[in-house]
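Every protein chain of the complex appears in place save one, which is left out.
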Amino acid sequence: MLTIPIETQILFAGILFFLGLIGLLVRRNMIFMLMSIEIMLNSAGLVFIIAGNHWKQPDGQVMFIFILTVAAVEVAIGLALILQVYHHYKTLDADAVNKLRDQNSK
Amino acid sequence: MGLEQYLLMRHELVLTLITLIILIAELCIKGDNSRKIRPFAIILFFIATVVGFLPLGEGSLFGGMFQTNGMILIMKNVLNIGVLIIFIQSYTWLGNEENKIKVSEFFLLMLSTLIGMDFMISSGDFLMFYIGLELATIPIASLAAYERTKTKSAEAGIKLILSSALSSGIMLYGISMLYGTTGSIYFSEVAKSLHSSNLQTLAFIFFFSGMAFKISIVPFHLWTADVYEGAPISVTSYLSVISKGAAVFIFVIMLFTVFRAMTAMWQDVLYITSVLTMTIGNLFAMRQKNLKRFLAFSSISQAGFIFLGMIGGNELGMTSVVYFMLIYIFSNLGAFGVVSAIANRTGKENRDDYDGLYLTNPKLSLLMMIALFSLAGIPPVAGFFGKFFLFTAAAKGGFYMLVLIGVLNTIISLYYYLLVVKAMFINKSETPIQYFKSDGYTRLGLIICFAGIVFTGLFSFVFEYIRVYAFGV
Partner (left out) sequence: MDVFFYIAVAIAIFSTIMAISRRNAIHALLYLILSLLAVSVVFYLLSAPFIAALEVIIYAGAIMVLFIFVVMMLNIGLEKSMEKKWLNPRMWIIPSLLAGILLVVLFLALSNVGSLTENKGDILPKQVGISLFSTYLLGVEIAGILLMAGVIGAYHLSSQNKKVTHRFLEKK
């Protein structure tokens, strides 16, 4: 059994979460943005497992299974949309894919 | 323990049934006949809406995962009415040549998001809430990218999925911290063990920012205008009314039940964000020339007003929020209906194009005027009462300064709503939009909106009816 306090464990999950958030905000390539969201979801799931282990309940693991399902659907739709955007713009740069804002700021 | 108990899930079961029927009908219908799904789906959904109004008791199912009561029932019915209007309004647009091969997908995806919203509103634990929320969001992203030939549509889709995935990720992290600190994912248990420790406050902030994305509250509103403009009008009206409405409903329920112990803290958060949202939404709305974008920013500022109703935490506040949402559905859908009727016919969406509209299309301009007046909150129309009750609820909670800011913002908002009215009635144009006669479904949708705006404003029993079921902190 681990003897690490739960706060430390949650802290590690928090580091992963913020790395995902940083990735999402810094990267402009949409594939990377979607990947960063996966990192965030995964670290939220990690907190659920940590908490489930702490309280000795299966609820945390059940929640993780659902997060997994949702992540799969999100990625499927997200990648389909990325293909669609690539088809139109020939690029995945989030700054280039900005016709809506550009035409209005003129 | 008979099967009758599952009648509590009546809304969800009926909707699931309709979804499956449409799915099977799509498989059986061949070739060009797929357009016939439209009246079929609308009639089915009309039946579902009527069934929703039958009386139903309260209770919970699945060990408290699913709960329902009078208030939740009203909220679901309000959403149903809105979706019915959107279905009727989208009839013409779905008949376009490029949309005819995928008519049923539109209904299937809309209905599955509605199922998600219904489950979300009556969820009794965070697991149901999270799945309902995702089911209510992810399919809309593929609907936003519905028109494949349009570049804008694809852009709207990707922006929506990225921002909604970000927001639900942040929210999920907040929920996971709540679970970590309380040891339960059930609302009732979490509410008991909340005591505003640092971690729980942080968890609430995370949860709030996720919610704020969905309701498009400043500073989480950046996606709104682009997505609203790029998506097809039916999807935009769905996003601005139904999606937002469902998120507002569950948010108000959760603030009043789950986060009851943190009332003082969330009041501060709501105070700041509501002031920011009203003001910034108004300032940006003034500058917009495209009407879809204009309505997007106006809907952002309306969300700020909704927070005025929540902040008092009293039962009058909950009533006024639901009542305001009902009026907002009619007024906003009325405005979007006119924009959509004109865009379908002429492809024009800018304010300048509406110059002199009154001379050629008087009925459309009158309806647009009433809808905009209702959004602005000018006395004889329903919107005035909606805003009035929101302000009363905030004043009852002791937030007089906030009410003052709200009134000031209402006055500012009058300016830009009147700009559109001025364009239609006073401005002269060399090339006005020619007179056209809309088809039956478009007219039906607009008449329902018109009747709704007049009806909810004139008869006070709507408000009293909602108030019977409301509860406070």
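Assorted remarks:
By letter and in written order, the chains are A and B; residue numbering begins at 1 in each of them.
One rule holds in what follows: contacts are C-beta pairs under 8 Å (C-beta built on N, C-alpha and C of every residue); 3 or more make two chains touch, one makes a residue touch a chain.
In this text the structure is predicted, and so the values were computed from the model without any measurement.
Of the listed positions B:Ser112, B:Thr410 or B:Thr442, the one in contact with the omitted chain in the full complex is B:Ser112. In the full complex, chain A makes contact with the omitted chain through residues 1-4, 9, 12, 15-16, 19-20, 22-23, 26-27, 29, 31-32, 34-36, 38-39, 42, 46, 49-50, 52-53, 56-62, 64-66, 68-73, 75-77, 79-84, 86-87, 92. Chain B residues in contact with the hidden partner, per the touch definition given at the top, are 16, 19, 61-63, 65-66, 101-102, 105, 108-109, 112-113, 115-116, 119, 127-128, 131-132, 134-135, 138-139, 141-143, 145-146, 148, 157.
Keep this in mind: only the chains that are shown with their structure count from here on.
If each chain is reduced to the centroid of its CA atoms, chain A and chain B end up 26 Å from each other. Of all residues in chain B, those touching chain A in their complex are 126-127, 130-131, 134, 138-139, 141-142, 145, 148, 151-152, 154-158, 161-162, 165-166, 168-170, 172-173, 175-177, 179-180, 183-185, 225-226, 229-230, 288-290, 293. Interface of chain A with chain B (complex): residues 6, 10, 17, 20-21, 24, 30, 33-34, 37, 40-41, 43-45, 47-48, 50-52, 54-55, 57, 59-60, 62-63, 66-67, 70, 73-74, 77-78, 80-82, 84-85, 87-89, 97-101, 104.
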